[in-house]
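Before I ask anything, here is the structure I am working with.
Omission of a single protein chain aside, the complex is shown with its protein chains in their original locations.
Each chain gets a letter, A, B, C, D and E, in the order it is written, and its residues are counted from 1.
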Amino acid sequence: MSTENYTIIHPEDTDKHYTTLNLGPTHPATHGIFQNILTMDGEMVIDAEQTIGYIHRAFEKIAEHRPYYQITPLTDRLNYCSSPINNIGYQLAVEKLLGIKTNKRIDYMRVIIMELSRIADHLVCNSVIGVDSGALTGFVYIFQEREFIYEIFEEICGARLTTNIGRIGGFDRDFSPAVIHKIRQFLVRYEKALHEFENLFIRNRIFMDRTIKVGPISAERALAYGFTGPNLRAAGVDYDVRVASPYCSYNDFDFIIPVGTHGDTYDRFCVRQTEMWQSMKIIKDALDNLPQGDHIVREPFAVLPKKEDVYSKMEALIWHFKIVMGEIDAPKGEIYHSVEGGNGELGFYLVSEGGRAPYRLHFRRPCFIYYQAYPEMIKGGLLSDAIITMSSMNVIAGELDA
Amino acid sequence: MLYIIYKLVLITIILLVSLGIAMYATLLERKFAGFLQDRFGPDRAGKWGLLQPVADGVKLFFKEEYMPNTADKFLYILGPSLTMLVALLTSAVIPWGPSIFIAGTEFSLQVADLNVGILYVFAIMSMGVYGIMIGGWASNNKYSLMGAVRASSQMISYELAMGLSIASLIMVMGSVRLNDIVDAQQGWNWNVIYQPVGFLIFFICALAETNRHPFDLPECETELIGGYHTEYSSMKLGFYLFSEYINMFVSSAIISTLYFGGYHFPFIDKLGLSPNVAAIVGLMIFFAKIIGFIMLFMWIRWTLPRFRYDQLMRLGWKILLPLALLNLAITGIVILATQ
Amino acid sequence: MEKIIFYSLSTLAVFSALMVVLSKKPIHSLLYLLLCFFTIAGHYVLLNAQFLAVVHIIVYAGAIMVLFLFSLMLLNLNIKEELQKTVWMRIIAVISGGLLLVALVGVLKGLDTSAGPMLASTQIGLMKNIGNVLFNEYMLPFEVASILFLTAMVGAVMLGKDEEKVVKK
Amino acid sequence: MTLTNRSKVVSNKKFSFWEMIYLPAIFKGMAITISHLFRKKTTVCYPEVNRPFSEVYRGLHVLKLDDQGRERCTACGLCAVACPAEAITMVAAERKPGEEKLFREEKYAKVYEINMLRCIFCGYCEDACPKEAIFLTNRTVPSDYERDGFIYGKDKLVETLDKRVDVSKRQTASVLEFKKDKHHKHNQ
Amino acid sequence: MSNEEVLKQFLEKFDASDLHASESFDMLTITLNTGRIHDAIKFLRNDLGFGFLTDICGIHYPDAEKQLGVIYHLHNLQENIRIRLKTFVTIANPNVPTVTDLFAGANWMERETFDFYGIIFDGHPNLKRILNVDYLDYYPLRKEYPLEDPTREDKEDHFFGR
Partner (left out) sequence: MNTVVEGFKLMPIENYIVLSALLFVIGILGVLVKRNALVVFMSVELMLNSVNLLFAAFSVYHNDTSGQVIVIFTMVVAAAEVAVGLAILVLTYRTNHSIDINLLNKLKH
């Protein structure tokens, strides 16, 4: 679906009277702060222009002045629906730079946490499609499960939304029995809730009419626009970073990559829905096969020593001071590491010139890259389509604006 | 003279009851939604939140009165007033119960026994669109205007199918007086049994006419923010919100009158109660039916996604209208054949 | 009683009709016309033509005026100055209108109205009677009218159809 | 485009007859919603009932005392350095003779302030502390009307001996094991 | 296809004179002249199958002669191989050809790079600031600008902490 396929009329070269409609910055459907200026012919969208950057927080600049470990809280605030993926993705990038190899237990723990947060992310997106199409109840049913995921995160790391989970080299504390119990509990109850949610929506003709052929994008255009993640898979390309370049022992797990056919809203919904089922399968596998081992790699130059050693041993105390002060001397080099975030390929381009802080840290934020296709996707649709397309793309202002 | 005083008293009572029911319908809606969604709903104002409507009313009264300075002042105020007025007018012809006899005088529980009862209802319903259109237009806001345009086109479209479904009902009944219609439905003779398709069409159209889910496009909050009442605040907004519930109440009353036997209920008719007791029992039955329908309205609202504008039009013109015509034709044929 | 009702309704009707012409904004004209239609419906009720009154409201207030309002909104008339004809034109219009009024009243006055006032117990305005007449004597005109209606509908749809501007291939 | 052999098309856009006529799916949906009418409600009625926080919750900070009621903090400044939000300020002072009952080490924090409006509760201060002095707890920061009220000084942060905050659940098993050894200077 | 093969095929097309290739953490990095970057990306896209533009970002080395850099990450999805291209320009003449004609998605990435580093992408359809406000008169991610503006006084407010 390229621009040549449209007869685009610009407001100036026709005597037809178009109206502009400001969708945002604060509009119930933007779920964040960004603006779409729609050019409308009655209910039909002729053109759109986005204004973003309302919550730009200059993370890339801040990151150049922070020791490596203090950047993790910044990544929390990118895609705040799935902040553990961002945290762990960043830590993986730094570990790659520092040459830290993690053991299987850490990998599996990370996989569990990342899949949990993927579920949390997709769940929000899909239920919000329901909300924007007018059905609030499904959203409420499934949102309880998101709360439960947050309770798991709280049990793991102590925070719910902006988790700051894990440390470079592993985790600050091991999974407690309560965590394992809660995850198992989640797997049971979420299955029920997800079934219920699907029954409410997926074969309901009103919902299908609202979503099928709404906001479509072809595979070629999606690739040209740099789509990744569920949105690209909905267009029919089975690109998944977890499979293409496995990290965190993802190749230990067997899961299918759901794809759609036309890249429309219904495809995106179904792809996310299936990915949630697959994530549950992965979590189950990882939990059943959770290996023994330490929860953090004790690399003395980058990882805080054990607390009891800090309390009692001089050498450990010195290392402790050094690391907290951020005086780890990272090797020179540049590295691009990507993980499969909730919205797609979340990349970290890290340039190190040695020293305590990154010389340059660039986040490849999937939202930012695919949101530019939005005007093309909604052209010729109705206002309702524009809104439901936006929510199905899962545009998250935090990730959009960095 | 006594007659006029009685009618005035009756009108006052009906108005107050409509308002009261509408008020508590807001609470019912929130409670019901809460219970459907694994929550409790409002429970802070009074026991089980029973004072919540009062609290809402007080809040709306004390909100800042806001008027966009580009708005047409007169029309801006006229809009909600008209909506409220039209919403209340319909209740005039509904037979609320059998007549009460006091000292040998008959007091009918109906304000006006029009012999064009259904048509009156239909006429007033067709007026409902004015308040929304004028209000939406006068606010001078694009979202409001879009809401108003959506509302008017939706209401006009669904009036047709509604009229046709009423027409086939009239053919079955042979009268347009609501009293005749109710009296013909004693026992199990509910019209819904003879006119199931007509009932379905009428019910869907009633949802559309009252702007309820899944046809709440004029005010759908995720697209048009508030639709036609985006710019309204304070009690003017309250009027709009309130009239929706009054409309719902009246629509439920009409549906139960037309299709569900009004104040009749099987078996209870046969008990042979004295007229006054029968009137009170009938009144209660009628209100039970009304509340049942109000709950059905809400149940639908909290389950379904809403239609898109073009799908709504398609449903109205391409599905409901032919279906209603077919229903009309079949009804006619059956009546001819059985005559 | 009937005099009070009649005269108040008539005054309101004439006033609102005048305001239709005199209002500056089209939307005000529209609302006054709506008011005028309601007073006419009131007159129908006075004449005991209930069916007519209700149908009048349904057709005029419920459909025709909504259409007017609808097109008024869609056309988005933000016309600053009121469109008025020239003063001369207006004076001529008023004079000719006044003459017409005199002539009309004069002519109609001369009619034989010896039937005189009677009680409104007449039942001819009821639905049953109208239906009887409509579907017996006026069967053919009724069907012709429905064909006219259909034609008008088709015509309106054809006229209103916008050529597709943005087409997805 | 197919890149792997794991892909599977998951969306089915064909309507069956029963899906065409809207009603079965609507009734199914309505059955689901009505079945929730009598389920157990998930609401936590907040002021009366508090949701239990996890033991490792990162909430309001506490400055620990040791068993004899001496402040553990030695004003090394690591927590302030580790704080990504720069919420911690401290002024160090030398312990004067006679204050041994109050402060554990020769150096102590005369002023120790955490700006709770800046704090992001990341837990790095707890990680950084080499003296077991600062911990986060599973309490929350109460609301306030003034910005001043959110700057928590030692008056609000330091625990009192009669109301000690149990942080043992936050510490690893090995640390707890180590703490049993009362001969070590750290644990005295 | 390995990095070596990609480099080999690349060098067949582009002569190695003012071109620098290295490998960092398994990713082939080619630094080349600004004039040839567009052709290089086009060649990679059309002939070597690097049909996916992962990322564009800028970088600033204040000590180098050519201070500003643009870094492209391309991805060959079929072969699952990534490549990094770099080009450097002077701060006085920060013009780089746009790749929006090759990748629609480059539009915002280039706008972001322009926004932060002031690199001007010739031929870009709509080169204006994207994340920062339009009236900003400097490019904030360049190294000469400190993290926080020292002239700001409101930051000394007691309530901002420190």
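Definition applied: a contact is a pair of C-beta atoms (placed from the backbone, for glycine too) under 8 Å apart; a residue touches a chain by one contact, two chains touch by 3 or more.
What you see is a predicted model; the values in this text were computed from it and never measured.
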| item | value |
| --- | --- |
| Contact footprint on chain C, counting only the chain that is left out | 1-3, 5-6, 10, 13-14, 17-18, 20-21, 26, 29-30, 33, 36-37, 40, 43-52, 55-56, 59-60, 63-64, 67-68, 71-72, 74-75, 77, 79, 82-85, 89-90, 92-94, 96-98, 100-101, 104-105, 108-109, 111, 113, 115-122, 124-125, 129-130, 132-134, 137-138, 141, 145-146, 148-149, 151-153, 155-156, 159-160 |
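Please note the rule applied: only the chains that are shown with their structure count from here on.
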| item | value |
| --- | --- |
| Farthest chain (mean CA position) relative to chain A | C |
| Chain nearest the overall Cα centroid | A |
| Chain pair, most C-beta pairs within the contact cut-off | A-D |
| Reference chain D; chain at largest CA-centroid distance | C |
| Inter-chain centre distance, chain B versus chain E - centres from mean C-alpha coordinates, in Å | 63 |
| Rounded Å distance between chain B and chain C, as computed from the means of their C-alpha atoms | 28 |
| Chain E residues counted as touching two or more neighbouring chains | 77, 80 |
| Shared-contact residues (touching 2 or more other chains) in chain C | none |
| In the complex, chain E residues that touch chain A | 24-25, 27, 29, 51-55, 57, 59-60, 71, 73, 77, 80, 82, 84, 103-109, 112, 116, 129-133, 140-141, 147 |
| Residues on chain D engaged by chain A in the complex (per definition of touch) | 1-4, 6-13, 15, 19-22, 25-26, 28-29, 32-33, 36, 42, 53-54, 56-58, 78, 81-82, 84-85, 120-124, 127-128, 130-132, 136, 171-172, 174-175, 177-178, 184, 186-187 |
| Contacting residues of chain E [partner chain D, same complex] | 77-78, 80, 159-162 |
